[in-house]
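There's a structure below that I have some questions on.
A single protein chain has been omitted; all remaining protein chains appear in their positions.
Let's look at chain A:
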Amino acid sequence: MCSFMLVFQIIAKAAMTVVIGFEGSANKIGIGIIRDGEVLSNPRRTYITPPGQGFLPSETARHHRAVILTVLQEALEQAGLKPADVDCVAYTKGPGMGAPLVTVALVARTVAQLWGKPLLGVNHCIGHIEMGRLITHADNPTVLYVSGGNTQVIAYSERRYRIFGETIDIAVGNCLDRFARVIKISNDPSPGYNIEQMAKKGSQYVELPYTVKGMDVSFSGILSYIEEAAHKMLESGQCTAEDLCFSLQETLFSMLVEITERAMAHCGSQEVLIVGGVGCNLRLQEMMGVMCKERGAKLFATDERFCIDNGAMIAQAGWEMFRSGHVTELPDSWITQR
């Protein structure tokens, strides 16, 4: 009986793969554990700066250093696992901010050696896409990846994720964050969330530049324009801060929906998946939904737990890679900002 149980346990264990993922490429630090498509735990902390300020790499790294071990303990406790149960340690290799990436990679490298587990460097963007696919069950979608550092339209073709459209300057989330700084909107819980709430109370549409170039977009002109004009318009009473939030969202999101639709027409795709921090904006999801309905396509989106940077997404992409035989040797476990 006892040996039967042992054999059973060995088989069960061989069939299940547990991956822990470390993410810290920007101002979020997250550690998640995935067991064959099941999210066992996914705790996260965010480094929040005062209104009017962004997050600097060295200060963000200091924040991550201060909390990472607490988050790691939470991840293991919530999952009810011991280090011995983990099969692979995945971490974000890039792209992202240098100092926070280094901090998190160091911890991942250390625990991998302490626990005697293989290490795996994961691309941050692929992490977002794989997590979106896992949660929504989208099969082969055109992906809109929108966050503070990235704005890309991606589709899978010829055995690779390929970028069809992207920003040619700053990311959409960066544009929103920096607008928030201009008119001193709070960074808690995130500038994008607060803009979204204010936009609901805006009604007057203020015309802003609109720049779409094929499947690419440009946001820097809009930002310069609104940085220049915001205070004048607010002081003269021409519009309210809420109107500006509303108009900015309407303009930026129209551009994103337009390039997504163009990429879909280009690839003949009938599915859209929105990932990345800006992807949890409900107005963006609503506009994308209208576009999809008109084309007879399906929209897939997730909420803030999985849209915003988190550890489980790195674990999930790592799980896929580990299962297909990838590992990162210690000398290759560097990070990259790009």
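Rule of thumb we're sticking to: contacts are C-beta pairs under 8 Å (C-beta built on N, C-alpha and C of every residue); 3 or more make two chains touch, one makes a residue touch a chain; residues count from 1.
What we mean here is this: contacts and distances are computed from a predicted model.
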Have a look at "LYR motif-containing protein 7", "Mitochondrial inner membrane protease subunit 2", "non-specific serine/threonine protein kinase" or "C2H2-type domain-containing protein" and point out the UniProt protein name belonging to the hidden chain.
"non-specific serine/threonine protein kinase"
With respect to the chain omitted from the figure, which of A:212, A:233 or A:327 is a touching residue?
A:212
Which residue, A:106, A:291 or A:327, contacts the hidden chain when the whole complex is considered?
A:291
From the listed residues A:181, A:266 or A:305, report the one that touches the chain absent from this view.
A:266
Touching the hidden chain in the complete assembly: which of A:169, A:227, A:242 or A:304 does that?
A:169
Residues of chain A (touch criterion as defined above) contacting the omitted chain:
57, 95, 97-98, 149-150, 152, 157-158, 160, 162-171, 205, 207, 210, 212-216, 250-251, 254, 257-258, 261-262, 264-266, 287-288, 290-291, 294-295, 337-338
